[in-house]
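Missing here: one protein chain of the complex. Every other protein chain is in place.
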Amino acid sequence: MGERILRMGMVGGGRDAFIGAVHRAAACLDGRVAFVAGALSATPAKAIASGNDLGLEDRRNYGTWAQMLEGELALPLEERIDFVAIVTPNDMHFPVAEAFAKAGIHVVCDKPLVHSSVQAQSLMQIVREVDIVFAVTYNYSGYPMVKQARQMVGDGDLGDIRKIIVEYHQGWLAEKLETTGQKQAQWRTDPARAGIGGAIGDIGSHAEHLVSYVTGLEVEAICADLTSFVPGRRLDDDANLLIRYTNGARGVLCASQVCIGSENDLRLRVWGTKGGLEWKQEEPNHLVFKPAAAPERIYRRGNQYVCQTAARSTRLPSGHPEAFMEAFANIYNAVGQAIRSGAGADGGSTFDYPDVRDGARGVYFIERTIASGASEQKWTDAKWTSIPS
Amino acid sequence: MGERILRMGMVGGGRDAFIGAVHRAAACLDGRVAFVAGALSATPAKAIASGNDLGLEDRRNYGTWAQMLEGELALPLEERIDFVAIVTPNDMHFPVAEAFAKAGIHVVCDKPLVHSSVQAQSLMQIVREVDIVFAVTYNYSGYPMVKQARQMVGDGDLGDIRKIIVEYHQGWLAEKLETTGQKQAQWRTDPARAGIGGAIGDIGSHAEHLVSYVTGLEVEAICADLTSFVPGRRLDDDANLLIRYTNGARGVLCASQVCIGSENDLRLRVWGTKGGLEWKQEEPNHLVFKPAAAPERIYRRGNQYVCQTAARSTRLPSGHPEAFMEAFANIYNAVGQAIRSGAGADGGSTFDYPDVRDGARGVYFIERTIASGASEQKWTDAKWTSIPS
Amino acid sequence: MGERILRMGMVGGGRDAFIGAVHRAAACLDGRVAFVAGALSATPAKAIASGNDLGLEDRRNYGTWAQMLEGELALPLEERIDFVAIVTPNDMHFPVAEAFAKAGIHVVCDKPLVHSSVQAQSLMQIVREVDIVFAVTYNYSGYPMVKQARQMVGDGDLGDIRKIIVEYHQGWLAEKLETTGQKQAQWRTDPARAGIGGAIGDIGSHAEHLVSYVTGLEVEAICADLTSFVPGRRLDDDANLLIRYTNGARGVLCASQVCIGSENDLRLRVWGTKGGLEWKQEEPNHLVFKPAAAPERIYRRGNQYVCQTAARSTRLPSGHPEAFMEAFANIYNAVGQAIRSGAGADGGSTFDYPDVRDGARGVYFIERTIASGASEQKWTDAKWTSIPS
Partner (left out) sequence: MGERILRMGMVGGGRDAFIGAVHRAAACLDGRVAFVAGALSATPAKAIASGNDLGLEDRRNYGTWAQMLEGELALPLEERIDFVAIVTPNDMHFPVAEAFAKAGIHVVCDKPLVHSSVQAQSLMQIVREVDIVFAVTYNYSGYPMVKQARQMVGDGDLGDIRKIIVEYHQGWLAEKLETTGQKQAQWRTDPARAGIGGAIGDIGSHAEHLVSYVTGLEVEAICADLTSFVPGRRLDDDANLLIRYTNGARGVLCASQVCIGSENDLRLRVWGTKGGLEWKQEEPNHLVFKPAAAPERIYRRGNQYVCQTAARSTRLPSGHPEAFMEAFANIYNAVGQAIRSGAGADGGSTFDYPDVRDGARGVYFIERTIASGASEQKWTDAKWTSIPS
């Protein structure tokens, strides 16, 4: 209420893109962000046309992200974008994020953060030095009932965590869609653009973050089995991992894009010494808690008994379902609060959004998974420290 | 894409209100509507404060709806609001809608439309004469899978409809919340503000519309059992109806606000000579179809096999759940398209939104239900014609 | 353990029958009942052939029930059947039950008990005079989680009951199956054999009993809408009832056999001033309890937290699902315990099985429903007393 309306710029997200429109709608859902500038495609003409579609002012409808950076920096501070949302294919995340960050413009970047831990380390250092807000859209952590799960684990309702199964199954790449002209499939299966991970990078990284967000556990070692089922595909389209966590917990992580009939089936189960819990992204408004020796309990979003963090992330009363868009918007709201409060590089923990460290850890997770699943498949150390040597 | 951005004004929906914020977010979800003017409360000071919260320009942040009407009419057409959203308690729907409609401003009005069929008839006539777009926010008809259901019934997939069970259960009024200062409970249980119907008016009318929208059937007769379970409550908080439709189908309609544990549990089941279908508002992304002698089929939003109307009402890919807000936005989008195309009073059927006729039929339904459930409970004729004598 | 094995005779249940085999398997499930005598069809040759199929001794494989009664009475007490199970079409329930009861042989009779309240009164009187165990197989009350529901209502967990919705939907009579030679459909749609009720008698009576068993409430008045959807069918195949209970609770009861895709969909919802509960026959191993202002709880069969009555009615550990057959067997076990303990006519309440009074009340319920749904449809008194004048 009465908060300053933030000015958002966007790189990527033009015609043919998918996630850009989600970012725009999510950022603006509560009316506290205005979308005012963009370089919406790598092809300048397409960028301009896309900006016209969306009603950008001509002077802030840029042909390239470099022009956008230059143009915005030339504007007085009270007009300039407060933050940039980077929603390009993965290969452009690093150069764009690096440039805007160095210029002191806050960044919201899609996942996976960058292509390598080297890039990630570099970016972390810049963010720390320039002290900007930098968020990575691990959007599933924006769901209220995921926040409820995190709270319950943190409160010790499950006891010591023993076992975690996280799955992210999709089926849309079960056939060779990348040769049909489908843009989303094209870049996601192209190592030059997507990076070294296929399914493990595109969606496995969400699964990794979800576990980290809910349980706070750290990965110690990984044993991965990676497959490219569709003939001729160069990246994995199916990944199954055994995971050991530093506290002794054991995990299974599955990510696949060839599971026909699975739409966007991210689900998490966690068991501890005192109980278990279960959450499914496709039915996100409730959380199942299974205490020892007592009836299973269904926590539903919007009720008075949910924790404050979950309550603050909710717009509608119980039974009026919220979904993907609202969860995504919760990330943007947290970012907005961090920016308004001048939080800087450490805003993520205070304002509850995934930050550059989460992004860097995710990149490392992908690297270690690929290392484990490569020719000599075996258990591989995967413990992340913010500055791996 | 590239559509003109419409200007929305709002009457009601200020501090303490619930549904106004939903209307604003839904209208603006796709970036094609701008909220520019408001008279957000019946109390002028509160109206102004509410408008300030939301960043309205001072000159268009009105103390009363009459001032707003006058102020907007004084503006040039290219600045004036295109339409007004009326989100006040029910008793104000009629005077506000009447005034704006007479002035040629398009209207989106919450349900139930007005307090009586006399008012409804009057409004229908004005809308027809002035030839404006007039929508009633039976928002549940905005769900894609409800549109899929309507299509399948229309295509004859169910054969001749025999039986319909529609239920709308809530539990939030199970105790005497209206004496605790809760505003939503206060006006909804006050006949002067809510009208003659309690649960049957507030949510039963949604159920009536859902059946009408999906099946196209007309009610012939009603036998209602109405109860006020909470001591001292003056309106029904529980309603159970037997219904006969003109084609011979039989129905049951339940609406209650004292069903503890039910949140916003609107669900529809329809059976015909060839199959049955089932939809639940709290899990809105799928529709169950049960054909004779073949496995049950689950239709999921966002898949290629859904009908065009459902496909057009979707923003996200399958498995990325949409919910209440998007369905509500679909109503606003349809209204926007009608306004832009100059559709006038008959826009509802072309552009797929509930119109003043649906609203009037809903009012008549409430009246006949109350008549049936009054002292001498019995079957009561309830066939609506657009101009009852 | 170590209990005397009871000797069961059966009337009806031969070739072409459905429920007879269920009765035999259920009665014998725990090895405490032996099936030793039968008159398994109204056609003597078929009766004999059916008994041969099942390995009955020739001397106790009777051509008619009258011969069976005579033959068994001629045997010494330690060989004679302890009880007879009557599983004929409804029209034979009365004469057979009357004859065996008068002879002092305990009776298990299928539902609905008899064709009229006059018959039911007569039977009640005989049972009382001869003081035998007499059970009616309202088998759904044998489910452990139904017993849990009854306990929770009885314990006041739901507070004062306000609303009850019970539904029993099937689809197998959606077409005119009775003219295809299907025996089950033939007699169930023939008033001479089934009695005055179609769906309301065949399955509506189960629904009535389920409500009575779980809530203990008494019906005060009924308003019924009865339909025969299939052309030429003489009995109702769809029934929808509004019900008022003597404590002020309101109810809806739906029974239909034309709901395509519904298999045996009996479900119960009950709401009170403190919470609600829900149970579905097709997923019988759990019970949903919705307390006010706390997370929903799922009670699962076989856990330590269920009540003693539910625990005693369970054979397998939790997660090893039990189903229809075990619930049916629970009725027979209770009957067996009553017989062994010499309980007599009042055994039902002690040993937890539906008795002749429940059967008689069910017959009255069918009569009053038909009365209400007849030509002049209206609310009809339906309060049962064990001896209606």
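Quick notes on this one:
For clarity, chains are labelled A, B and C in written order, and residue numbers in each chain start from 1.
In this section, a contact is a pair of C-beta atoms (placed from the backbone, for glycine too) under 8 Å apart; a residue touches a chain by one contact, two chains touch by 3 or more.
Owing to the predicted nature of the structure, the values given are computational and were not obtained by experimental measurement.
When the whole complex is considered, the residue among A:Pro44, A:Gly104, A:Gly156 or A:Gly261 that touches the unshown chain is A:Gly261. Interface note: of A:Val252, A:Cys307 or A:Ala371, the residue touching the hidden chain in the full complex is A:Val252. Only one of A:Arg162, A:Arg193, A:Lys280 or A:Arg340 touches the absent chain when the whole complex is considered: A:Arg162. For the chain left out of this panel, the touching residue among C:Ala17, C:Ala39 or C:Leu54 is C:Leu54.
By the touch definition given at the top, subunit C reaches the unshown chain through residues 1-2, 5, 18, 21-22, 24-25, 28-31, 35, 52-55, 170, 172, 262-265, 281-285, 300, 302-303, 315-326. The chain not displayed touches subunit B at residues 289, 293-300, 303-305.
For subunit A, the residues touching the chain absent from view are 162-163, 165, 167, 171, 174, 223, 225, 227, 229, 238, 240, 242, 244, 250-252, 254, 256, 258-262, 271-276, 290-292, 296, 377-379.
FYI, only the chains that are shown with their structure count from here on.
Centroid analysis (C-alpha atoms only) places A farthest from subunit C.
Inter-chain spacing, taken between the CA centroids of subunit A and subunit B, is 36 Å. Centroids of subunit A and subunit C (each the mean of its C-alpha atoms) stand 56 Å apart. Rounded to whole angstrom, the centroid-to-centroid distance between subunit B and subunit C, based on C-alpha atoms, equals 43 Å.
In subunit B, the residues touching two or more other chains are 262.
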